Structure formats: structure tokens, C-alpha cells
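As C-alpha cells, the structure follows; a few thoughts come after it.
Then we have chain A:
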Amino acid sequence: MIEIKNVNKWFGEFQVLTDINETIERGQTVVICGPSGSGKSTLLRCINGLEPYQKGQILVDGVSLSDPKTNLYKLRENIGMVFQRFELYPHMTALQNITLAPMKVRKLSKDKARKKAMELLQRVGIPDKADSYPANLSGGQQQRVAIARSLAMEPKYMMFDEPTSALDPEMIKEVLDVMIDLAKEGMTMLCVTHEMGFAREVADEIIFMDFGKIVERGTYEGFFKNPKSERAKEFLKQIL
Partner candidate 1 sequence: MGFAYDFDWGVLWRQPYGIWLLQGLWLTIKIGFVAWIVAFFLGVLVGTLRVTPWRWLRFISTAYTEIFRNIPFLVQLFFWYYAGPMIFGESLGRQINQIVGLNFYVAILALGLYTASRVAEHMRAGFASISRDQYQAVLSTGMTQYQMYRYVIIPYALRIIIPPLTTEFLTIFKNSSVAMTIGVAELTFMSYRIDAETFHGLEATTGAMVIYLILGLTVVRAMGIIEARFKIPGMIGRE
Partner candidate 2 sequence: MGSTTYTQKREEQADFSMIFFFSETTFLVPKDLGIKTLEDLNGKRVGAARATTNLKAVEDLAKEGKFKPKDIIVTETHPQGMLALKSGKIEAYSTDRSLLEGLRMKDQNPNNWMTVPFAIAYEPYAYICREGQSDFRDFINNTIIWSIKTGKFFELYDKWMGPTGVVPIPMSEAYNNYLQMMVYPISDEWWKQ
């Protein structure tokens, strides 16, 4: 369970997050949407400790991130993250990208790590690309490798930061399909995305953020069909 309690964050003078409250139960899929600069990506980075926050508290399975005794590295092993621009290691093959953390962090043997990586590549549908370098993969394939890389650490939570917004339209589906499968298998997921199809299929809750605040929250039906706030209406008009 991830508990976000009254979190505030500033970049210097500028407040990027204001009074964020949210609880994500195990097995849930939460979709975060909102205009760019609304603090969605920053919120994700606060949850796995890549960004500090100044006020409030975030607890992951009861462990506070702001507690100086908390081992953030250990904590991040449980929270996978997928980035907009994939961020694969360009000098490593797909397989090497996936096996690196299990071998170095979990001290898995090379054979075991490779076996697991191949399973994951199978799962995301590109086992034949194991020895390809990122530059030789399409955007959709790269993102699927990136998802496999995160899954290789067997995280309890997965966070996605606009995973399809850098993709050509024809590749979006292949990534979303993998995400939908994951959600249906019971993965706890936190997704910054504007993909309505994805939200409709698997989102338990949709959060709408603007100017660093959670403006509105609801189910797919509640939010996309009947937004209450003016901001959300305006936003939906733009993305639909």
C-alpha cells in the first residue's frame, strides 16, 4: 500500500505539489492525468524517492520515505518505473539492459538472470530482440524492453510516466496491451497517461491534477464522462 499524506514540494520558490493526499491499495491501478507541468511526473518521482519533498509524508508498505533511516535503494527495488523516453542503456543489448539490476542488486547468477530476462521478453512479445541494441529497436519495442527491465526486479508496484506519449500511434497499442495484461494480473500500478482506452479497461481510480493539486478524482465513468470541475472539462475537451 502506498499512502501519500499531505505532501508539499517546492522547487525553490515555486510550489510544484500542494497538499497531495492519496492511497493506493495493493492490486489497484490508478491513472493520473492533467496538463503538462501539473506535477504528475514529480509526484511519481517523490513516491520512489528520486525527488525529495518538503512537507507531509509518503509511506510505502508502512515505510516512510522522509525517514533518514530508510534505505531508498532497497525501497526502489520494489517500485518499478517506466519513462516517457524509455531510458534504456544504449550501450547494452536488450537482454543486458534487463539482466543488469538483477545481477548487480539481487546478485542473481548470469544464467538465472538471462533465463528470467528471456521469460520477460517472451511476456512483452519480443524474445527475438534479446541481442538487439536499443538503437535498432522501434520505440514500441524499446518501451517493452524498458517494462521488462523494471519487471525483472519483481517489483510490487509499477509506475509509468507517460509511457506512450513519445511513441508513434501505431506502436502505442503494443505497449498498452502489455500494461493492460500487467494490471489484469494484479500488479499495483500508478500510471501518468492520457490513454482513455487504457483507463477504461483497467483504471480503478482516475486522478486529475492541475497546478500541483489534485483537482478531481473518480472512476473512468465518473471522470471522463462527467467531469465536475471546469478545469477537467477544459482539459478533456483538449485531449479528446
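Regarding selection, all candidates are chains of the complex that A comes from, given by their letters.
Before moving on, here are some points about what is shown:
Assume contacts are C-beta pairs under 8 Å (C-beta built on N, C-alpha and C of every residue); 3 or more make two chains touch, one makes a residue touch a chain; residues count from 1.
Keep in mind the model is a prediction, meaning the values are calculated, not measured.
Picking from 1 or 2, the partner of chain A by touch in this complex is candidate 1. Listing the residues of chain A that touch candidate 1 in their complex gives 45, 48, 50, 73-74, 76-77, 79-81, 83-85, 87-91, 100-101, 104-105, 133-136, 146, 149-150, 152-153.
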